[in-house]
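Removed from the display is one protein chain of the complex; every other protein chain stays in position.
What follows is chain A.
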Amino acid sequence: MPRIPTSVLIKAYQGTPLLPLLLQECRTLTSARNELRWLRERALRDNQPPRLGSPGWRTRLKIMCQQRSRGVPLQYILGDQPFGDLEILCQRGVLIPRSDTESFTFQAAHLIRQMALESNDTPSPRRQRPLRVLDLCTGTGCIALLLHALLAPNFEDMQILGVDISPTALTLAQKNLAHNMHLDLLTNRAVTQVHFHRADVLGVGDESESVPKIQEVLREYFPRLENSDGSASEFECDLLISNPPYISTADFRNGTTSRSVRRFEPQLALVPPNTPQSEMPDGCNVEDVFYHRILTLSLQSQSKLTVLECGDIMQARRVVAMYQAMTTDQAKEFTMEVWPNSEHDLAAHGFHPHDGSRCVIIQRAR
């Protein structure tokens, strides 16, 4: 991590004594000032009306700043994070939604709307069941909920399923559904159209018998309907989206992953479990193990659109190659891209031309 220039430190000390505390995590003055303002607003709000006997807002603010200087994520201190227009509650043990994921979700909603418009032009008998969306490793439920908010005006009938292995995450996701409906950020339909369910996507840790396998859950929620062609699988969906754990053990330790993330966010949501080499698919890196599993599910469920967040361009390319290897005989049926790629998309969504995360978008050609 680059050192903070002395001049910046001096300026921070000249401001309020709380600023240097925040500077340790924020690294720039502008960012530290913004965080200080957000924290102050929250401290003031929490103190309304002022209660006798409890510490005042200044004390509260100081405590929050001290927490922040120890590296506690701002979102865990404040308890929420904006995601699209939603307010997603955050708590220890569940990954905090990132702005990158927000961009990918918007792009996914945009594409599914576009695809629906195109398929409306050529009427097909298959549009009888609701739009089905599967969000694997849902965490706070942010992707599933934002997709509902974005797609509700266009799709009357939807089934959105968020899946996670962590009971803490599922409880929080459920809370987020209720919280955003209470704030009127989600329509009333959300309560019947969005579901969260516990399931094991990888299906390797077989000693934990209590966790249902993902296929069982999908068979129950997204069963294949009668009139479709007879292929092997028993479930289908339209959009498969996921932000699975994708950090390698090396990157988790060598400083690529920031200290605050490493120390305060759940490793379960960041690093895929260490799978013995014998059980790994051929040529698959340990950190890519989720993608192999999810791509298989995408093929089985014949999803029309698959959107997968990846840690960097290299990983995204590996995922594309993996999918190509899995579909050699039917290559023409799919279009694949690493997004964002164009200069315009990169700038508009705040992506660095070389660094930072990307997503892989797979569209099934009609």
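Assume a contact is a pair of C-beta atoms (placed from the backbone, for glycine too) under 8 Å apart; a residue touches a chain by one contact, two chains touch by 3 or more; residues count from 1.
Just so we're on the same page, contacts and distances are computed from a predicted model.
Enquirer: Can you pick, from "EKC/KEOPS complex subunit GON7", "Peptide chain release factor 1", "N(6)-L-threonylcarbamoyladenine synthase" or "Exosome complex exonuclease RRP44", the UniProt protein name of the chain not displayed?
Expert: Going by its UniProt entry, the chain not pictured is "Peptide chain release factor 1".
Enquirer: From the list A:Asp184, A:Asp282 or A:Asp355, which touches the chain that is not on show?
Expert: Of these options, the touching residue for the absent chain is A:Asp355.
Enquirer: Touching the left-out chain: which of A:Pro20, A:Pro73 or A:Gly162?
Expert: A:Pro73
Enquirer: Mind listing the chain A residues that contact the chain we can't see here?
Expert: Touching the chain left out of view, chain A contributes residues 11, 14-16, 26, 29-31, 33-35, 37-38, 73-75, 81-82, 84-85, 95-96, 98-102, 243, 245-247, 251, 256-258, 260-261, 265, 269-270, 309-312, 347-352, 354-357.
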